[in-house]
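Just one protein chain is left out here, and the rest sit where they should.
Now for subunit A:
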Amino acid sequence: MKKNKGMIVGFLAPAVIIFLIVFLYPIVRTVIMSFFNIESVTDAFEYWEFVGIDNYTKLFKTQIFVLAMKNILKIWLIGGIIVMALSLLFGVILTSGIRGKKFFRAVIYLPNIVSAVALATMWRQYVFAPDYGLFAKFFQLIGADKLAEMQWLAPENSFKALLIAYCFGMVGYHMLIWMSGIERISPDFYEAATIDGANKLQQFRYMTLPLLKGVFKTNITMWTVTTSAFFVWSQLFSSVTANKATIVPVQYMYLQIFGAGNAVTDRNAGYAAAIGIILCLCVVLVFTICNAFIKDDDLEF
């Protein structure tokens, strides 16, 4: 293989070099930045002031950042439960042998290919609209006046609205992951179980669920990675200056760097870097916990 050395280097070089520029160098620099006080993100290294872990401790004393972390945690947890439950339910229904599976699957996944900005706009300007909105009309129709009159986009409800709209968009993706897991389970198992007299519910509880452990881990990991970058939806559901109910860390970070309105008073790129690190650590933490509790290969099938 030695004579292929030139080819290996030549084929790998572009990808690896770009990777080093776009990933490795920035990650290392972000880690370093998080320990410094940096007035402007473009400042040269000479102007950085070492502050140790001050950026982190200060962040957790900043009310708005704590609020942002709480919000993202709520989105991760509540949204996660809703999305996982719905996507698993849909996945199970679609693999249970109903007609039109391909069509249903395609429609449910559809929101994932639409730009989040467009999707969020649809929800804001149509579903949640007070007069002609889908929710208003629908709840009027079924006589739920209280829900029909609900001002979804008012500050006190905007977080709920955001969560509903976001979950709607995410279900399809996770459903596909569940489905691929369910379809990998051999039909022989179910046949055997049916012969042994297990009903569908028992089969689901005692066969499908345990066999889906690995898929569950994949789902949680993917959900955590997407949630850690949560930004567009928040920005569309409220500009922070008007409403802090839907602020999330990435948005706070963005404001730290590019400043807007009165939400952020002192600018420090070190804070922004620290936020990036905190989010990354959250992802690593979830990943580690998942790996510790859910072993991939303890069940063979």
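The rule is simple: a residue touches a chain if its C-beta (ideal position, glycine included) is under 8 Å from a C-beta of that chain, and two chains touch if they have at least 3 such contacts; residues count from 1.
Basically, contacts and distances are computed from a predicted model.
Missing chain, UniProt name from the options "Carbohydrate ABC transporter permease", "Ornithine carbamoyltransferase", "NADH-quinone oxidoreductase subunit N" or "ABC-type antimicrobial peptide transport system, ATPase component": "Carbohydrate ABC transporter permease". Of A:Lys70, A:Lys137 or A:Arg205, it is A:Lys137 that touches the chain left out of the display. The set of subunit A residues touching the chain not shown comprises 1, 4, 7-8, 10-12, 14-16, 18-19, 21-27, 29-30, 33, 41-42, 89-90, 93-94, 96-98, 102, 104-111, 113-119, 121-123, 125-127, 131-132, 134, 137, 173, 176-177, 179-180, 194, 199-200, 218, 221-222, 225, 228-229, 231-232, 235-236, 249-250, 253-254, 257-258, 269, 272-273, 275-277, 279-280, 283, 287.
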